[in-house]
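A single protein chain has been removed from this complex, and every other one stays in its place.
Our next item is subunit A:
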Amino acid sequence: MKHLAQGIITRRTELSESYFLLELECQEIAREALPGQFIMLECKGETFLKRPMGLSSADPEKGVISFIYHVTGKGTRSLHSQLIGETIEVIGPLGNSFWKEKNARTIGLVAGGTGIGPLLMFGNWALKNSPETEIIGFIGAKNAKMICGEKEMKRFAKEVYCATNDGSFGYKGFVTDLLTEFLSKNSLESIIACGPTQMMKKTAEIASERNLQCQVSLEEHMACGFGACIGCIAEIKGQGYSMICAKGPVFDASEVVWKESNL
């Protein structure tokens, strides 16, 4: 069930340069949220629409949810100026969730930017619910300072590989090139990608060339987040335009019609 709820900001942790983890006390959403789901978050200030944020954890016992944000525009700037103890309005949990492919023992998680958030939630879920699963993490960022979530991922992943555009940390190049290199010597049975659309598109290509099942969590501008405006569409094979917030955000990568326009 979706809730319109008030969340109390309980903690803000800096994960890397301008990447922050925000924890919210919000019983209703914490009780029900699944990995891959998101919330619509009020950002105050000069914003009008709520902002979609992928959940990075939901603890039903403590009644706390969290997400990772990167300060980019109006909404995240205003969010960043909010203090511990302040209340913000949230709608959630929204959308579908990641799924674990049957028989997939080795899963690659490919993260770019704040896309790490939902992947952390999936990894922690898998650790608890499917301990035989082996997870290999791939994290991409511009430079060493912006690598986000490596430490958190190591808590459940067997191995974590990082790539930076300038080579200041780990592999020099795109995280998708790193993934290709990994796959030339090792194998994965399933891939989950979350991050910039360009990165997910490339990951989808890599997976498809090797016949690997691949899930992607798509992004598009959203007004409602719960299927009322038909604003947040992606083209899905054989189905025309589908609402990302209601049918997704997680899609089987092979069903997505990738186009310049959804970049």
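In this text, a contact is a pair of C-beta atoms (placed from the backbone, for glycine too) under 8 Å apart; a residue touches a chain by one contact, two chains touch by 3 or more; residues count from 1.
Rule of thumb we're sticking to: contacts and distances are computed from a predicted model.
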{"item": "UniProt protein name of the chain not shown, from \"Molybdopterin-dependent oxidoreductase\", \"Dihydroorotate dehydrogenase\", \"Chemotaxis protein CheR\" or \"Fe-S cluster assembly ATPase SufC\"", "value": "\"Dihydroorotate dehydrogenase\""}
{"item": "Which residue of A:101, A:220 or A:255 touches the chain not shown here", "value": "A:220"}
{"item": "Hidden partner chain, touching residue among A:39, A:91, A:104 or A:163", "value": "A:91"}
{"item": "In subunit A, positions touching the absent partner", "value": "1-4, 46-50, 89, 91, 220-224, 226-235, 240-241, 246, 259, 261-262"}
